[in-house]
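Complex shown without one protein chain; remaining protein chains in place.
Let's turn to chain A:
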Amino acid sequence: MYRNLTIRQKQIVWAWAFLALPVLFYTVIRFYPTGNAILISFQNWNLLGARTWAGLENYEKLWNDPVFWKVFQNTFLYLLIGTPLSLVLSFVIAYHLDKLRFMHGFLRMLYFLPFMTSAVAMAWVWRWFYQDVPIGLFNNILSGFGIPQISFLNSTTNALPAVLAPAVWAGLGFQVIIFMAGLRAIPTSYYEAAKIDGVGWWTVLTQITLPLLRPTIVFIVVFSSIGFLRIFDHVFNMTTNNPGGPLNATKPLVLMIYDTAFNGFNMGYAAAQTVVLFTILLIVSLIQLRLLRSE
């Protein structure tokens, strides 16, 4: 049977033979749980008893839950502050690091180090930095100068930026490396031509560097957007006693899902939240991929 196939057909058979493993893997590990989660979102289930049909009840509850809207807002705050901030910071660092020769490798290593550190360990260290006197580093410094203490984490306004800061810092190293690779990939001939024409650095930056970095920028935006939309470990570890607090000021959607599922054992409601998160991630990614395609 196999013998009678044309070479083209044989190639297809072999391609599928090799593809079978990842396809199987994705079906079992990704698609089946995803489908199951969507199914559970229409049911009530406390992990122990039987699943019962709930119809759209979980989604209705979500729509009317003030905590969900607060959490929704937080999630987008993480995205809208985190992504542009880390993009600008990492570009500025990469741009200048690229021009620097002195201790270049060492500095690059320093920027990359936080990315390699465990998020949990990092979150706990920052959590202690943020404490009040007598143990908090920042507040000890402030009080050393006679400046009143700042409530970093125990504040409804300061907590979210305080939690976001180490998350941005942690992701910076990776983005700097990607930007530097992007910068190196720009052919030097453009810069030489610009030099001959005698244009200023601003024009070089806006007319040559940034346009040619576009694929890199799109990649970083997509990548870090997904990261900030799914932020969990920094928030959870910096606020473990009062996850997402105070008063839900730092709670992202993933933490709400975790809490509903594994503290409240309300799997149906948690699944409904997951479906919403999935939809948001899908839409954001599609929009960003669209931007990439218009290239």
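One rule holds for everything that comes next: contacts are C-beta pairs under 8 Å (C-beta built on N, C-alpha and C of every residue); 3 or more make two chains touch, one makes a residue touch a chain; residues count from 1.
The rule we apply is simple: contacts and distances are computed from a predicted model.
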"Cell wall synthesis protein Wag31", "Methylmalonyl-CoA mutase", "Carbohydrate ABC transporter substrate-binding protein (CUT1 family)" or "Polar amino acid transport system permease protein" - which is the UniProt name of the missing chain: "Carbohydrate ABC transporter substrate-binding protein (CUT1 family)"
Options A:Gln73, A:Thr117 or A:Thr156, residue touching the unrepresented chain: A:Thr156
Contact partner of the left-out chain, one of A:Arg108, A:Arg127 or A:His234: A:Arg127
Residue ranges of chain A at the interface with the undisplayed chain: 44, 46-49, 127-128, 131-135, 139, 143, 146, 148-149, 153-156, 241-242, 245-247, 259, 262-265
